[in-house]
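As you look at this complex, bear in mind that one protein chain is not there, while each of the others sits in place.
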Amino acid sequence: MKRLVAVAAFSVSLLALTSCGESSSPAVPGVSPQKSDVLAKAPVATAAEILPGSTMEKIKQRGELLVGGSLDAPLLSQQNPATGEMEGFDADMGKALAKYILGEPKVKIVNSASETREALLANGTVDVVFQTYTITEERAKQVSFAGPYYTSGLTIAVKKGTTGIAKPEDLNGKKVLAGANTPAIPAIKKLAPQAEIITFGSDPECIQALKQDRGVAYVQDETILIADAKKDPSIEIVTKPFTTDPYGIGLKHGDEQFKKFVNDWLKKMQDAGAWQEVWKNSIGTVVAGEAPQPPQIGSVPGS
Amino acid sequence: MSTVLFDEPGPRARRRIRVATVLGTLAAVALVVLAVRQFAANGQLDAARWQPYATWPMWRYLLDGLWSTFLAAVVAAALSMAFGLVLALGRVSPRPWVRGPAAAYVEVVRTIPALLLVYVVLFALPRYGLDLPLFWKLVVPLTVSNAAAYAEIFRAGINSVERGQTEAGLAVGLTRLQTMRLIVLPQAARRVLPSIVSQSVGLLKDTSLGFVVSYGELLYSGKVLAAYNGLLIQTYLVVALIYLVVNASLSKLARMLEARQRRNAHA
Partner (left out) sequence: MGVLLEHLPELWQGLIVTFQLTAASFAGAAVLGVLVCALRVSPVRVLRALGTAYVETLQNLPLLVLLVLAFFGLPEIGIKAEPLVTAIVVIAAYEAAYIGEALRSGVNSVGKGQGEAARAIGLTFAQSLRHVVLPQALRTVVQPIGNIFIATTMNTALAAAVGVVDLTASAQRVNLVEAQPIPIFVGAGVAYGLIAAVAGFVTGRLERRLVILR
């Protein structure tokens, strides 16, 4: 029954989405969440932009863009088991970049455990990384960042009816759930040093643990928590994001030519409204309203 | 041995056994019913939660994962058997400078959790410029740790071959290496075959560490599926069922091999 409600809610939000998409941009009819349409507005680079001897030329010759990403991040980069296709914001951005270089969205996702992204870029296993890759000056010593292309932040979810948790500092002395190896762990340690952190390997496990009262709160990226709260009405989000995580596109360190190329593409994506389409098709399916203002390219130290 | 410890039960004992069986079964059934009712009360038996696993694409995805499990297990087994054989030969070598390192490797590696080895390959090696592809991030630590186990099995096999066999080989003028290769190893291999199979089942179970590495084996596929459909418990139950069927079949194979060998030994 719960599931039925969730499905209904989901389809209603989809309906709302399609209708608003149609009304706002009648020039592009049938804005529906289908892959081919999502990238309709995505630009393609001119031959002159693919400089000889550059990384993009190498990719073009290979005929495939190698993207470092996840398989199990709903709304961002999730493999659809039924089709094998990658779905979500990060996944579609990767496809859009592939379309820009190759003329068609041909990508190969290299599943990267988040600790090793720097190494994957350094030794050329992947061309780019789209994986909630927060730009930091520390990381910028090892990789180059194009973007930021999206800004998110950590927030807190609790079981409905829980009281006494309104800000990160309230987590002190409580049992707090977090995904193993996620940025939530250092963030909690900093803001609520007395919290007892319990980690699990995946988001559904953390949700299950929260519902079974293994901890009173769950700290995770806002996008993921919004999706969870939509799927499961017994969970609610109690704060605005308390961190600002600008996500960048990871590139090989020092490849300025490619960085400029990717930044130009990102600008064109935003100008053409393609960025907004990708957002609506993924994160926009659970977040009400219009697509937010994309972050200013190069606005973050390290980008 | 076990059969000589009791007589065939008489009529009274048989009746007692029957009564106890019935009572025990009733108690067990009652417990199961209670558990299932609680399970259902929590909504875990809702048709909607199981419906995805009645569809082919979900199974195809998991079976793809199973295939990757096999691939990793077979490669890791082949490599660690080869490495283990070298180690075992090292441990029975008459030269101390060969014996020492081989023994040290086995004794040290045997005491390090496979998960810790996985962490080393996952987090430590990339810092020193060695970033293996995902497949090898799982296979290398499994090989390192299972090589020690296979080495001990092979060594037990080699030691179980009577000394006279080696002496006879040397007496007819074979070199030490030839004796080992032509006389001792073939006999040893046959004796340890069941242990090899059960160790390989253990290795297949160890590939579930792919969950940590993000290598797309069976358990990790389950993780991706659960992230997609949010059906954590159902997904892991199905994954457990697949492991059970596959490993039970392999164990059965091991027992058949063992039985055949015992027959051959008598013949």
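A and B label the chains in the order they appear, each numbered from 1.
Basically, contacts are C-beta pairs under 8 Å (C-beta built on N, C-alpha and C of every residue); 3 or more make two chains touch, one makes a residue touch a chain.
The structure presented is a predicted model; accordingly, all values stated were derived computationally and were not measured.
Student: Going by the contact rule already stated, which one of B:82, B:240 or B:259 would touch the omitted chain in the full complex?
Tutor: B:240
Student: Taking the entire complex into account, which one of A:55, A:112 or A:208 touches the absent chain?
Tutor: A:208
Student: Any idea which of B:9, B:57, B:100 or B:186 touches the chain not displayed?
Tutor: Residue touching the absent chain, from the options given: B:9.
Student: Which subunit A residues would touch the chain omitted from the figure, given the whole complex?
Tutor: Interface residues of subunit A facing the absent chain: 180-181, 185-186, 189, 198-201, 205, 208-209, 212, 214.
Student: Mind pulling the subunit B residues that touch the left-out chain?
Tutor: Contacting residues on subunit B, toward the hidden partner: 1-2, 4-7, 9, 17, 20-21, 24, 35-36, 38-39, 42, 44, 108, 110-116, 119-120, 123-124, 127, 201, 205-206, 208-209, 211, 219, 232-233, 236-237, 239-240, 243-244, 247-248, 251.
One rule holds in what follows: only the chains that are shown with their structure count from here on.
Student: Which subunit B residues qualify as touching subunit A in the complex?
Tutor: These residues of subunit B touch subunit A: 43, 46, 48-49, 55, 57-58, 61, 122-123, 126-127, 129, 131, 133-134, 137, 211-216, 223-228, 230, 232-233.
Student: Can you name the residues of subunit A that touch subunit B in the complex?
Tutor: Its residues touching subunit B are 1-4, 70-74, 78-84, 110-113, 115-116, 118-120, 122-123, 125, 201-205, 207-208, 231-232.
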